[in-house]
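Here the complex is missing one protein chain, while the rest keep their positions.
So, chain A:
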């Protein structure tokens, strides 16, 4: 269960160290044949190649995708599949998503890239009022299920206000779309292919800090991981931790240290935030009686609040302690203050101990 070994240190200035151990995918949902060591952006790149290979009506578009993208996720696609299927768009997120909705409504698989999740807000009206409601308002006569919007999200050490945001909570409040966040290269490839092929519009947030830092054995074949299925990536009995994306590696470090103090932590990767897998989380909380949720996004109104409320509704009498949330602070994502803002391993560890000793 070595999530932390696949990424370099994120605390302080560490951007070195890339571990080569295979990642914890505790239930082997993917066979390991022909696996190759690769990082997150390469795994995503592979998924996109497969998506375009297997569906002649799949398109990839967005700012700068043609030359390979600012994070190299779209490398080689334009050369291989041509300019009619892989192309740049004007710098206009509402246009990118609006165009994607139209493309998907005509039965195509539209894979739209938003260059940073921080810039997704101009597209919010298109996502909420058009994409999310397309099927519902037409009584299923039409749909834009072929739409997938990909965006890099999250802290990167130096991103400041507009290159570090985690906007997932805004989208989790929108019936009609799905929100998916992978924790690692192997997960990303399988989840992205599922998102692209899912008959509902999906927003897929990619943890940018892990684009190069996370390296893992990723099978080369075409495989899909199920949406709306959370995964227990570390078994434990004293407390349940729930997270997604890059934060899981921080949480795992905290779990490992907690173990030294005799606290057995169960760690769950939610993967799909809406619709989310309440059953898996509830089953775990029934076992442990304690839950802690951690995310980079600001604590107030963050998705941890939804998980907390739902778990309390379902498991109130089983809970031994209040639900803990270790999250970003209620400030715009700061630049020099990033180390103070972030839900660090020690903040998580302190909360684990406080919850267990409640």
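The rule is simple: a contact is a pair of C-beta atoms (placed from the backbone, for glycine too) under 8 Å apart; a residue touches a chain by one contact, two chains touch by 3 or more; residues count from 1.
Keep this in mind: contacts and distances are computed from a predicted model.
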| item | value |
| --- | --- |
| Among "Elongator complex protein 4", "MOC2A synthase", "Dehydrogenase E1 component domain-containing protein" or "tRNA (carboxymethyluridine(34)-5-O)-methyltransferase", the UniProt name of the subunit that does not appear here | "Dehydrogenase E1 component domain-containing protein" |
| Contacting the left-out chain in the complete assembly, out of A:56, A:76, A:107 or A:175 | A:175 |
| Full-complex contact with the absent chain, from A:275, A:301 or A:339 | A:275 |
| Among A:145, A:185, A:289 or A:343, the residue in touch with the chain that has been omitted | A:145 |
| Among A:109, A:135 or A:290, residue touching the chain not depicted | A:135 |
| Where the unshown chain meets chain A, residue by residue | 89-90, 92, 94-95, 98-99, 122, 125-126, 135-136, 139-140, 143, 145, 175-176, 178, 199-200, 228, 275, 278-279 |
